[in-house]
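With one protein chain removed, the remaining protein chains of the complex are shown where they sit.
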Amino acid sequence: MPGQKNIKNVVLDSLWRDNPIFRQILGICSALAVTNLVLNTMVMGTAVIFTTALSSLTVSLLRRWTPRVVRMMIETLIIAFYVILFDQTLKAYWPDMSRNLGPYVGLIITNCIIMGRAEAFANSNKPGLSFIDGLFSGLGYALVLIAVAMIRELFGMGALLGTPMPFFSSSLWDRWIIMVMPPGAFFTLAIIVWIFRSLRFSKSEQTKEAEK
Amino acid sequence: MTARTYGLQLLIILFASIFTENILLARFLGMCSFLSVSRQVKTAFGLGLAVVFVMTCTVALDWLAFQYVLKPFAILYMRYIIFIIIIAAFVQFIEMAIERYSPVLYQNLGIFLPLITVNCAILGASLFMVIREYDFGEGIVFGLGSGIGWMLAILAMAGIREKLNNAHIPKGLQGPGITLILAGLMALAFIGFTGVLAGK
Partner (left out) sequence: MKIKNQIWFPVLYIFILTLVLSSILILFGLFTRKRVEDNTRIALERSVLEVLPIDLADKIPTNQVHQLYTKLIRDPDASSGKAFRYIEADSLIAYILPVQGPGFWAAIKGVIGIAVDQKTVTGISFYEQNETPGLGGEIVSQTFRRQFVGKKLGAGKAPLEIRMPAEPIDENSVHAVTGATQTSMRLSKFLNEALLTWQRAVTEKGE
């Protein structure tokens, strides 16, 4: 049934192989839940960097042995392994943070980005390179999250990392409660995406002009 | 607890998981497919129904695993792997069953099933079920409600985006940008529902 296969491919294509910035945004969404506080976001970011770097490394080390047909299952298994390690460590040594982050650390396993890096890069590159690639992918992701968190915590609670900030915690600033709630996260991320994509489009137009 | 109080409790969980704590708009789960499949109402509806079905069933199965495997053996941290395996196996099984017994259903629903395996909302619902230590009835209602809530969100999103085809959107906002803003507006609207439960 060729018709069906087409839809499947197209849908899966748009999920995995779309442009990098879009793909980046996809994976970010579930982590938005913890971006109401910068501290929580930094821990979450560390979890993502840890997992992406090490799972890319591991997938790359095993790439000559992993049979193609079970490739995605193996990747999921490896990612889950590192996530559980991080989650359990957090639970044992920083229980308050573990409770704050709730199920969201575990949900890193289903994060499209980590799987995407493993598929696109680690499968066909050397361990050293894969590790670096994973490290920086995770870092880029974490930085966007922290940017969202800084805006949310500053505008919504007048503080950063728990410490009240000069202007924003004074009576001159009317706290934007919406930033503390889910809509605030969506709007902040939307604006960041807007800025990035506009820059990207203007850059590509500049290169086109230069090439003329 | 009387049957009436229990029934009321279930109703509250159902209402809350659909509206006030919508798994997508308030808990941010299931966004990947949400952002990419919400362009047409038809496809959104198909995916939504599939999610409702899979979510309810997997929460039930995961509950069984939680009560009879994870807790007795004190291996709670293995729940991520076990739940994912259960979800993947269930989806695979359903896909095969649908493909064999109802080609029509497969055309309309079955093709979305592989997408669901990576949907964080499905795994997320089970994880919340564990955190809140629901009993079986509460778990099923929670899974059902979360699924319906997710479907509601993606349907609304698709409806709005179809209309947006005729609107002029700045280049930087096209695609994920405008979808996020819409999601934010919907999340804002859904917050209004918390007032309904305040009366109780």
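The chains carry the letters A and B, assigned in the order they are written, with residues numbered from 1 in each.
The rule is short, and it goes like this: contacts are C-beta pairs under 8 Å (C-beta built on N, C-alpha and C of every residue); 3 or more make two chains touch, one makes a residue touch a chain.
What you see is a predicted model; the values in this text were computed from it and never measured.
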## Note on the structure
Only one of B:131, B:169 or B:189 touches the unshown chain, namely B:131
### Message
Across the whole complex, list the residues on chain B that are touched by the chain not included here.
### Response
12, 16, 21, 74-75, 77-78, 81, 131-133, 194, 197-200
#### Entry: Interface residues of chain A (partner: the chain not displayed)
36, 62, 65-67, 69-70, 73-74, 77-78, 81, 84-85, 88-89, 91-93, 95, 102, 180-181
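Methods note: only the chains that are shown with their structure count from here on.
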### Message
I'd like to verify one number: the distance from the centre of chain A to the centre of chain B, where each centre is the average of its C-alpha atoms, in whole angstrom.
### Response
21
#### Entry: chain A partner contacts - residues on chain B that touch it in the complex
25-37, 77-81, 84, 88, 106-107, 111-112, 114-115, 118-120, 123-124, 127-128, 131, 170-173, 175-178, 180-181, 183-185, 187-188, 191
### Query
Which part of chain A faces chain B closely enough to touch in the complex?
4, 7-8, 11-12, 14-15, 18, 22, 25-27, 29-33, 73, 76-77, 80, 83-84, 87-88, 91, 102-103, 106-107, 109-112, 115, 178, 181-187, 189-190, 193-198, 201
